[in-house]
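Pasting a structure below so you can have a look.
A single protein chain has been omitted from the complex, and every remaining protein chain is retained in its original position.
When the chains are written out, they are named A and B in that same order, and each has its own residue count from 1.
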Amino acid sequence: MIPLNWIVGLGAALFAIGAVGVMVRKNPLIMFMAAEMMWNAAALVFVAYARSFHAMSGQVMAFIIIGTAAAEVGIGLAIIVSVYHHRHRLDIDEVSQLKG
Amino acid sequence: MTYALWPEYSVVIGVFVTMIAVMVFNRRSIQAYWVGLATIVVSGIITIADWSSKSLPVALYGHAVTVDAFSLVVNGLVLVAAAGALMIGWNDKRYGPDFPVLVLLALLGMMVLGLANNFVVLFIGIELLSLPLYILAASRGTGESGEAGLKYLLLGAFSSGILLFGLALLYGASGTLVFTHLDPAHMILPLAGAGLALTVVGLVFKLGIVPFHMWIPDVYEGSPLPVTTYMAFGTKVGAAAILMRFLFFGFSLDAGWWGPALGYLAVLTMVVGNLLALAQKDLKRLLAYSGIANAGYLLVGISAHNMFGARALLFYLLPYGLAVLAAFAVIQFVAGERDSLSLDDLTGLAYRSPWLAAFLTVAMLSLAGIPLTGGFVGKFYLIQAALFANQPGLAIGLVVGAMVGLAAYVRPLQRAFSKAAGESSEPIRWPVAGSIVLVVAVVATIGLGVYPAPVVHIVNHSAAFYWLH
Partner (left out) sequence: MIGFVILAIIALGGGIGVIVARQPVHSALFLIMNILALAIFYILLSAEFLAAAQVIVYAGAIMVLFLFVVTLLTAGKDDREPKENLAGQRLTAGILAVLVGGGLAVVGVLYPSRAIGLGLPHNFGNLRGMGVTLWGPDFIYLAAVALMLLTAAVGVLVLNRPRRQVKPAPRLEERES
């Protein structure tokens, strides 16, 4: 029997790693992957709790997360490619004029 | 037989018909705009028909969605937003033939947010709303537009991640996905507290409240003008509606958990947003900071947590949105082929086009909350709600914020009414569709300020939603 609360802890750790990645890295591709990891961590926690309640609802939510992630990645990569075509350089701070 | 969900279904059908119209009439894509507008009108008619039907409120799909007076008012507001954005960008070649399709898809997301009663529907609504807007923000194809889309995408994915993890913890604490089945008294407290905090942070990110607002000005500035209009009006309606529904349905008995925190955020947002608006030189950025400040006003209605708060929030969304529509329509006319407008470009507007200057004045004064405009009545109701909730701090913060805001909104007017230094430039073109939006928005703004009773009646009826479920 696997310890469900430890899986939730693992999910929280992955969530934190993803959040750190989004905040610290500047390459949009890596930031985007880190955000995907946050979504994955949430899906893992949903599945763990679904197992604990013996209810399918959490698994349905995880399935919706996976499907939405697919759509989001399609759009996100299209945007990244089109930005790259304009700038020939990928760097979130360099491309944007942060004016406060 | 109930037609409860037909406003949403008709939009789905409209999406497909519009796509077919784009495919059939490839280059001359005006037909797609007409189909999109017809869809919005049909959906609006069904919403009005639902309003007078006796079968509401009704819970459908195993309590996943609830159609009630609240969701119908949200429907009405986002339909106005979509119609306004569509007509401001009417048949503009710069935005491509797929503009109406994406506007309708985002409209669907906003409508879904109004009737969500379940974590899955909440998440689906947020994403249905966000995905088309990422595309629209980047659709212009210029450098700034792409950056706006990229920034919006990364921040959106990040905040959705926070939201999802919060929902997961809430699911673990309560064992249910349905808002109305959440029972804070029987939850595992630390889990529920952490989950609620993360969920609220995720939603507040979408609404643009101050510690989480840094993406808004860049995204608003870089996006094409009609898209910025749509974001400033529609997404604020959607995010405020889902935040209110989630907190009032799920945690209404434990307002002590979230009320004070949201109150502090509201005061901070109102003051900081208006202060930063003072320093802006670009009109779109100024309106972006104004949008942040107005999100703070909306949060007052939520953190007041009573029926007056709900009523004031629903009422305030309308004059705010109308003022946004009018202001962006003026910017669109004056900017012409360009995509942004600095304050200096406004110089001498009153001599080039007195009517535009007058309309801009009405919009700005309504945003600032001067009497005889809708913005004043909305702020009045918000202050009333804060006082009835025994939270004078909120009311004081709102008044201080509005005072600072007045200074920010007067600056563009000062430019518009000062004499232009050099030569007078060419006359300003008035596109027909945009002019309709502008005139309707301005007349409605003044109308709301002079005679708000009909709208107040509607929102009163609607704000009773959370006693009835």
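Miscellaneous remarks
Following the convention adopted for this analysis, a residue touches a chain if its C-beta (ideal position, glycine included) is under 8 Å from a C-beta of that chain, and two chains touch if they have at least 3 such contacts.
Not measured: the values here are computed from a predicted model.
Taking every chain of the complex into account, the omitted one touches A, B. Of the options B:Val67, B:Ala85 or B:Val120, the residue whose C-beta touches the omitted chain is B:Val120. Screening B:Ala4, B:Ala82 or B:Ala138 for touch with the missing chain picks out B:Ala138.
Chain B meets the missing chain through residues 12, 15, 19, 61-62, 64-65, 96, 98, 101-102, 105, 108, 112, 120-121, 124, 127-128, 131-132, 134-135, 138-139, 141-142, 165, 169, 172-173, 175, 188, 190-191, 194, 198, 337, 426. Listed here are the chain A residues that touch the chain not shown: 2-21, 23-27, 29-30, 33-34, 36-37, 40, 43-45, 47-54, 56, 59-60, 62-64, 66-75, 77-82, 84, 90-91, 93-94.
The rule we apply is simple: only the chains that are shown with their structure count from here on.
We define each chain's centre as the mean of its Cα atoms; on that basis chain A and chain B are separated by 26 Å.
Every residue of chain A that touches chain B in the complex is listed here, in rising order: 8, 11-12, 15, 18-19, 22, 28, 31-32, 35-36, 38-39, 41-43, 45-46, 48-49, 52-53, 55, 57-58, 60-61, 64-65, 68, 71-72, 75-76, 78-80, 82-83, 86-87, 92, 95-96, 98-100. On the side of chain B, the complex with chain A involves touching residues 119-120, 123-124, 127, 131, 134-135, 138, 141-143, 146-147, 149-151, 153-154, 157-158, 160-162, 164-165, 167-169, 171-172, 175-177, 217-218, 276, 285.
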